[in-house]
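After the C-alpha cells below, expect a handful of questions from me.
Excluded from the complex is one protein chain; the other protein chains are retained at their positions.
Chain naming follows the written order as A and B, and within any one chain the residues start at number 1.
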Amino acid sequence: MKFDNIIIGGGLSGLTCGIKLAEQGKKCAIVSSGQSAIHFFSGSFDLLGKLNGQEVKNPLEAIKTLPDAHPYQRVGIKNIARLAVEAPQLLDRAGLQFSGKSDQNHFVLTPMGIMKPTWLTIDDFTRFEQNDVFPWKKAVILNFSGFLDFHTLFVQDGLKKYDVDVQIKNFAMKEFEAIRRNPSEMRSTNIAKVFDQGEDVLNEFAQKVNQLSEGFEVVILPAVFGLFTKNVVTDLKSMINKPLVLIPAIPPSVPGIRSQILLRKRFEELGGTYFLGDIVEEGTFKNNRLVAVQTNNHGNIKLEADQFVLASGSFYSKGIVATRDKLYEPILGLDIDGDIDSEKWLDEKFFNDQPYMHYGVKTDSGFRALKNGKPIENLFAAGSVLGGANALKEGSGAGISLLTSLHVAEQILK
Amino acid sequence: MNKNISKEYDVIIIGGGVTGAGTARDCAMRGLSVLLVERHDFATGATGRNHGLLHSGARYAVTDHESAAECIKENMILRRIANHCVEENDGLFITLPEDDIAFQSQFVDACKTAGIGTEILDPDFARRIEPSVNPDLIGAVKVPDGSVDPFRLTMSNALDARIHGAVLLTQHEVKGIVKEQDRAIGVELFNHETKQNVNYYGKIIVNAGGIWGHHIAKLAGVNINMFPAKGSLLIFGHRVNKMVINRCRKPSNADILVPGDTICLIGTTSERIPYDQIDNMFVSRQDVDVLIREGVKLSPTLATTRILRAYAGVRPLVAADNDPSGRSISRGIVLLDHQERDGLSGFITITGGKLMTYRLMAEEATDLICKKLAVDKQCETAEKSLPGAEKSEHPLSIATEKVYTGANISQKSAKDRHGTLAKNILNGDDYEDSLVCECEGVSIAEVKYAINELHVNNLIDLRRRTRVGMGTCQGELCACRAAGLLCESFEKPGKAKDDLANFLQERWKGMLPITWGEGINEIQFTSWIYEGIYGLKPDNN
Partner (left out) sequence: MKKEIFEPFNSSDNNFEQCVKCTICTVYCPVLEVNPDYPGPKQSGPDGERLRLKDPNFFDESLKLCLNCKRCEVACPHGVKIGDIIQLARIKYSKKKPKVRDMILANTDIVGTMASTFAPIVNPIVALKPVRLIMDGVLKIDHHRIFPKYAGMRFETWYRRYAASKQNDFKKHVSYFHGCYVNYNFPKQGKDLIKIMNAAGYGVHLLEKEKCCGVALISNNLIKQATKQARHNVEAFKKSIVDKNMPVISTSSTCIFTIRDEYPHLLGVKNDEIRDKSELATRFLFRLIDSGKLKLVFKKDYRKRIAYHTPCHMEKLGWSIYSTALLKMIPGIDFVSLESRCCGIAGTYGFKKENYKTSQGVGKPLFDQIESSDVDFVATDCETCKWQIEMSTAKKVEHPISILAEALDVEATVKLWQK
C-alpha cells in the first residue's frame, strides 16, 4: 500500500503533522497502536511553563536560554515564533478553538485549585491573565452526586487565597442514576455521554445550575461536557446566566477525547488514512532510507512511503521501552538518547526531576532519526519520542509535540 | 482521644506492631487499663514487612525444634481466632534436582516430632494441585502453611483491645521514659499531629518496639543488643500460586513464595545492617536480582510476571552470637524483666519471636504484668475470636447469581478484608458502593468505615486498612479519590493534598527498585496526572 508519508503514532504530534501534510495535498497514513495520550489532555497546551523551577512569563524569551540539545533549540527560535502562530490556526481548521499567546503565558485553574501557567487553552476553559487575581468574589462549586473524580474541597481550598467565598453543592439528576449505580462507571466520559444524548438533559441541568447558583457570581463545574457532540459546552454556557468555570477531572478527559476525534476527522476529511489499533512491527531499510513498514494487521501488504515520521510518544505510549537494564526504541531499533546505566534512570524522590523523562530517540539537527549512529534520510522523529527535555517539569509537552511536528512537516514539504 | 492525662494506666505499651497490639488486647481482656502508643501507625515496622506467611513451623523443624512446635500450635489457634486474616492455602516444600532429596526424610521426621502434619506427594500430583510450581521438582511435601494478613491481624487485635477499654494513640512517639528512682512510671510522648509533647503514666511500661526496642530501652537507661538483619521481598502483580511454595532444604535466601489476597510475594534476602540504618530501608538492585533468580526456581512464571513493589523489613532479633547471616539465631521469644535484669522496675521488654508467635509473646508478657500487678486472671486470647472472626449468626450472603449485583466486587472484597465486621460497611446505601480503588475493590463505604473506626490519620494508614492503592496502579486512579474522601472527613484540604503527595512518594519508594517495563509506563502516566494536570507539589500545597 503506497502513501506519500506515513506517520507512526496517532497522538497530538502525529495528527498535527498528518494534517499539515494532508493540507498540502500529501497522501498520508497514520498508524496508531491504540487511542492516544490526547485522552489525558488537561484542556491547555503548554509551551514553556517553568524554567529551573521558576514560572515563565514569556515563553518565547525563555526558550532562548534552553540548552542546545533541547528540541526547541533544534527547531530554532525563529521557527518557534512562526509555528506557534500556525499551530492554533491548524487546530482551528479542525474545529478546535484555542486561544493564548506564545510571548505571554496565561493561567488556568487546576483540579488542586492552583493557577498554572500555560500557552493555549481550549475555549471550554477559562483563561486567567494573572495568577494572583480571581475575578469573582462569590463562587459555587457544583458536583454530581457520586462523582468521585472531581475534588471540590481541593478547589475550594485553592481559591481561599483569593479571598473568594466558595460554597460546594452536590446535586443528583435521575438521568445519571443508572451510571451512578454502577460502582465503577460514574466517570466523566460517561456523564458526558448522557449530555451528548440530547438537549433535554442539558436544559434541565442548566435550570438546576441556575437555581443552585443564585446569589453567586460564578459557577464552577467539572469538565464533563461534549464528548462526541461538539457544541454541548457552548450550548451550556449560553443557558447558564453567569460565568462558568470548568475544571479538568481525572482522565480520560472529555475535551481531550473530543479533540482527538476532531483532529482525526479533519485528517480523514483531508484524505488521510488512520489505522487505529495496528502496530508497526518492523521496517525495511534500503540505502539508509526506510522504504516500507510492516504492520500487525496488514502483514505482507507492506505500507510504503517516501517519508516517514516517528511520533510514537514516550514511555507511556511505548515509544521508548525500558527493560531491566536496557532502553530501546521498539519499532525500528533507533538510537536512544538516554543513560546506559540503568541505576541512573530514576530519582528516589517522586517529585524530583526524573532522568528517564528526558530520554528519547536520537536525531540529527534536522530531526532525522539515527540508527547505528547514522541519520536515516527520510525518517523524522517528532513529539514526545524525542529526548532532550523533561516536558513535565518544564511544562513544554504539548509545545514540543505541536512545534516539532509542524517543523518536521515543513522539512518533508521542502 | 485526649484522655485525662493525670490518669495512671495499669499498663503502657510502646509499639503498635502485632506484639504491642496483641499485648494490649491480652491485658485489656484481663481487665487492666491499657494505653498503647505508636509513633507512626499500626503494623508499620517489621509486622507489616514480612511474607505474611502463616508458618506451619515446618521451615524451622530441622534447625529449631522449639520454634517449630510454637508455630504449629499458634498456627492452629490463628485459624480459629483470626479466620478473616488467614487464608488456609496449605504449603509445599519442594525438592529440586539441585537439592539433596535425602533431606526430605529428615525434614518429615523433624516435622513429625514438632507435631506438624506432613504428606509426601508424588511430583506429578504436586504439579496438578499447584500448577505454578517448578515442573522440574523431584519431591514435594505438603504442610499446613497458610497466609496471614499482618495489617488485618494487628488491627483486629487493636480493635479488640479498644473494645475491652484500651486507649490507642498512633502518631505518638516516645521521646523519653519518665523515671522515679529505680522505677519507670511513665512515657514522654511527642504528638506528630499537634507537634506537642505530652506525658502519660503507668504502673508497668512495656517495651514492644521490635527492633526499635533497642532505642526505647536506651531511653529507659537499660541496654538490649538488637541484631538488625534486613530482609527484602518482592510483590508480584497478581496471584500466581494457590499454595505457599518453600524449598525443602536448610532455610536460605528467597525460598518462600506466599500467595496473599490479590498478590503473591517472594522473600527474603538476609543482610546484616548497622543499627542506624533501620529507619532507612531500601531494596537494592542486587536484592531484586537475587529474589527473581531464586523465585523463578520455585515458580518459573515469576520470570514473566509483573512486579509491583519491593520492600524490606528488619528482623527484631536479640543478638546472641556473631553469626553473620542471622539465620541460626533462634526466633525464640525474649521476655526481659528489667527489674531482675537491670534493677529497673516497672519496665519490661517483649521482643524476639515472630509474627506467628505474637499471641504467645503477648500472653507471656501479660502473665508477667499480671504477676507484677498481682492480678489473677487467665489468658483467654487463644479461645476468644478476634472481632471480624466470630461465627456469624447471619452469614453475609453475596449474591452472584443475579445478572448484575452492582456491588458484587466491593461487597465481596470488604467481606474478605473485614470478616463479619463487613456488616458495618454493607449498609445498603448504593451511593456508598461506588469504587474508590478499582484494582482492589474498595468502596466509599469501606473507606468511610476505615476512617471512622480504624484509626486512620492519612492515606498511607488507609492503605493498610483497606488495600486502597495496593493494586496494579499503585494509587494512580484511587489516591486522589481517597484523598478527597479523607478531606471530607478531616476538613483539612491543605493537609490532604500534602498527604496525597506523601502517599505518592511512599508508593514510589517501593516501586523504585523494580521500575521498568509496564512499571515505567505507569509511573510516567501517574506523574502526568498528578504533576501535570493537577499541579500537585511535594509539599505546601
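Assume a contact is a pair of C-beta atoms (placed from the backbone, for glycine too) under 8 Å apart; a residue touches a chain by one contact, two chains touch by 3 or more.
Remember, it's a predicted structure, so these values are computed and weren't measured experimentally.
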Quick one: which of A:181, A:208 or A:242 touches the chain that's been left out? A:181
Just one of B:83, B:232, B:305 or B:366 touches the chain that is missing; which is it? B:305
Based on the whole complex, identify which of A:18, A:117, A:226 or A:251 touches the chain you can't see. A:251
Touching the hidden chain in the full complex, which residues of chain A are there? Just list them. 1-2, 33-37, 39-40, 178-179, 181-185, 187, 189-190, 193, 227, 251-252, 257, 268, 273, 275-279, 282, 285, 295, 297-301, 316-318, 323-326, 328, 330-333, 371-372
Could you pull out which residues of chain B are in touch with the chain that's been left out? 237-239, 261-262, 292, 301-307, 398, 400-405, 408-409, 412-413, 416, 438-439, 441, 471-473, 476-477, 516-518, 521-522, 525
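Operating definition for what follows: only the chains that are shown with their structure count from here on.
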What whole-number Å value describes the gap between the mean CA coordinates of chain A and chain B? 42
Can you check the complex and tell me which residues of chain A touch chain B? 37, 40, 42, 110-112, 114, 116, 145-146, 148-149, 151-154, 156-157, 180-184, 186, 248, 250-251, 314-316, 318, 321-324, 342-343, 345-346, 348-351, 354, 356-357, 392, 395, 397
Chain A partner contacts - residues on chain B that touch it in the complex: 282, 285, 406-407, 409-410, 430-431, 433-436, 438, 443-444, 477, 480-481, 483-485, 487-488, 491, 493-494, 496-497, 501, 504-505, 507-509, 512, 515-517, 520-522, 524-525, 527-529, 531-538, 541
